[in-house]
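Here's the structure, in structure tokens; my notes come after.
Note that this complex is displayed minus one protein chain, with the remaining chains in position.
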Amino acid sequence: MTTDHRQASSDDPRVLLDEQVGVFEPVPPYPPRTEREAEFYSLEDGELLINIGPHHPATHGVMRVVMKLNGETIVDLDPVLGYLHRGVEKLCENADLHQTIAYMDPLEYVSSLFCEWPAVMAYEKLLDVEVPRRAEYIRVLTGELNRISSHLLAMGFHALDLGGLTPILYSFIERDEIVEMLAAITGQRMLFNYFRIGGVNGDLNHEFMSRLGDWMSRATEQVEANVGLLSENEIFVRRNRGIGVMDAETAIKMCWTGPNLRASGVPFDIRRAHPYSVYPEIDFDIPTRQEGDSLARYLLRIDEVKQSLRIIDQCLHQMPDGPVMAKLPRLLRPRPGRAFAAVEGPRGEYAIYAVSDGTDQPFRFRIHDPSFLHLQSFGRLVPGKLIADWMTVNASLDPIMGGIDK
Amino acid sequence: MDRAIRHRLEERFGDVLAEPVRQRHDETEIRIEPRDVPDVLRALYDEPAFGFQLLADLAGVDTGDSMEVVYHLWSATSTDWLRVIAVGLDRDAPRTPSIVSLWPGAEWLEREAYDMFGIIFEGNRDLRRIFMPPDYTSFPLRKDFYLPDDAARSPGAGVRAMEASHAPRNAPAGTVRRVGGRV
Partner (left out) sequence: MTALARTWGRLTLPGKVVFTLVPLLAVLTAGLIAVIALFGGAVVDVLNANLGIVRFVAAATIILVITIPIAFLNIYLEMKIIALMNLRVGPDRVGPWGTALSVVHGLKVLMKEDFTPSGADSVVFTWAPVVTYAAAVLTMLVLPFAPGLYGQDFNIGLLFFFAMGGLGVVGLLMGGWASFNKYSLLGGLRSAAQIISYEIPLTLSVVGLLILAGTMSLNTIVEQQSGWFADWYVFRQPLGFLIFFIAATAEGNRTPFDLTEADSEIVAGFATEYSGMRFGFFFFAEYVNVFILSALTVVLFLGGWNAPLEIDPLLEWIGGVLPGLGITTPVTIALDPGGLGLPLLFLLALVPPIGTLLLAAPFYLLRSSMRWWVALIIGFLLFNVVAGGLLMAWAYVSFEWVAGLLWFLGKTFAFVFVFVWMRGTLPRVRIDQLMGFAWKWLLPAALLNLFVTAFAVVLVGS
């Protein structure tokens, strides 16, 4: 039995019941604070407001979307965030540099290495540290493995939100293999805490290499088989084609990055546009699609997985020997200054802006998450379509609420 | 470190820059007044010599003495990230023009800066809280923010009518962490 903390006017339980009956509207109990809020919460004839979430099987985390519906057609949307807000930026201001790296993992928990990467890059700029080449190659290798596992998960959940129960389990077989091999070097299956300032925490070991070898030998056909389940399925294609179309110019104006931007025709990838780490030495393509709909985003993720397999292959062949960690003093004192570092994560540009005041705690630690901006565009992608289409668009944009809510 | 962009920036915006252009590693930084933000960013957006059409980040910073809004931009004409800092916002009533007209995607980023710092972005149609609950009365990332159970009494409490608190505005001296020095 849940207890109700609100004041009851008497102890009679029927009074509480009567009070509760009227409180089912998603309209907030205060006057609208902004123009947009006033515009959204004023209903025309025949419109109704419905809450999707926060408890919902398909919101990719804890997110609430207030939808204004006319029958089954969506008229407008207002996403309400903050259910997973943990105050990470504030926590990082009170933690020293190594502890902030551990705070970074649970943000985009599916692709944790990409959350740690810009943090360590920003600190390396503030400390003027040179990362050994072997460590850079290991970072790229593990990062691309993480990208593959994140994309597989995204595709599996895309199918699950549309009703197909099977592809997600097939994707998770592959993801399990990848996660086990990363656990062999990092010790963790999910929130890896592997990157360190100046390198990585420990070299590759025999178990990792043997697992990787096994997996790589059948990775391509396996991924092809898994995605072939859906790419040619008539129902899946008809649910996704033409839904959630975003053209290139609007995508840039809405500050989109990552596969969602590339599916709209803009060939922007930070690994090529502003190269970092050892990506200039690795040969890979930037897959781009022109349609900008959900199907294009889905197919683009498949293409990216194939490119990541290429990158992993080249990393394995080109990896030099050497130390995996730069020589650093025990107590790190970065110079007073500012640093910005951005990496290309599976969802887009994941960036950290660190302001240091010379102590071993960051003065300001700003985290920029790509899915935050993808969610903002619901208002442009979905009105005029049905609730089922919102589901499709949400699944194809692949948001992770941990990163969005920080 | 891109020397060319530095020359171009000094030529074009020399009169509005609050401080000389700084460069370190692969970042170029310019500092301007808040009132110049729309013009400078529009010039950076439109002019083909610059072409900074991708907004990578919009952040608020509370330096302890003042507030700042930091924009990070990317362009194909430069190998550096361009950091535009609008310096000198008043800590007690921070206001700056909004860039939603240039990048509609900045609406939520500005909402987040408002929610965390209390910075009012003039021209943003939807400036309400995004992470914190709508009846929250403090701005958490301010340096004088107390723990949540004292938030209503914190001097960092809100600037809008709905979020007004009865606490004194100024924090006691010595409690606010300042960034100090040339950061």
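Going by the order they are written in, the chains are A and B; count residues from 1 in each one.
One rule holds for everything that comes next: a residue touches a chain if its C-beta (ideal position, glycine included) is under 8 Å from a C-beta of that chain, and two chains touch if they have at least 3 such contacts.
Owing to the predicted nature of the structure, the values given are computational and were not obtained by experimental measurement.
K.L.:
What chains on display are touched by the one that is not shown?
P.N.:
Answer for the hidden chain's contacts among shown chains: A.
K.L.:
Looking at the full complex, which residue from A:G164, A:G202, A:P336 or A:P383 touches the chain that isn't shown here?
P.N.:
A:G164
K.L.:
Can you tell me which of A:F114, A:F236 or A:F378 touches the chain that was removed from the display?
P.N.:
The single option touching the absent chain is A:F236.
K.L.:
Residue by residue, what part of chain A touches the chain that was omitted?
P.N.:
Touch with the absent chain occurs at residues 17, 20-21, 24, 48, 50, 56-58, 72, 159-166, 169-170, 173, 230, 233, 235-236, 238-239, 386-389, 391.
In this text, only the chains that are shown with their structure count from here on.
K.L.:
How many angstrom lie between the CA centroids of chain A and chain B, rounded to a whole number?
P.N.:
Centres of chain A and chain B (C-alpha means) sit 24 Å apart.
K.L.:
With touch defined as at the start, can you tell me which chain B residues reach chain A in the complex?
P.N.:
24-27, 29, 53-57, 59, 61-62, 70, 72, 74, 76, 79, 81, 83, 102-109, 112, 116, 125-135, 140-141, 145, 160, 162, 177, 179-183
K.L.:
Flag every residue of chain A that touches chain B in the complex, lowest number first.
P.N.:
Result: residues 28, 30, 33-37, 81-82, 85, 87, 89-90, 125, 252-256, 268, 273-274, 336-340, 342, 349, 351, 353, 355-358, 363-364, 366, 368, 372-373, 375-377, 405-406 of chain A touch chain B.
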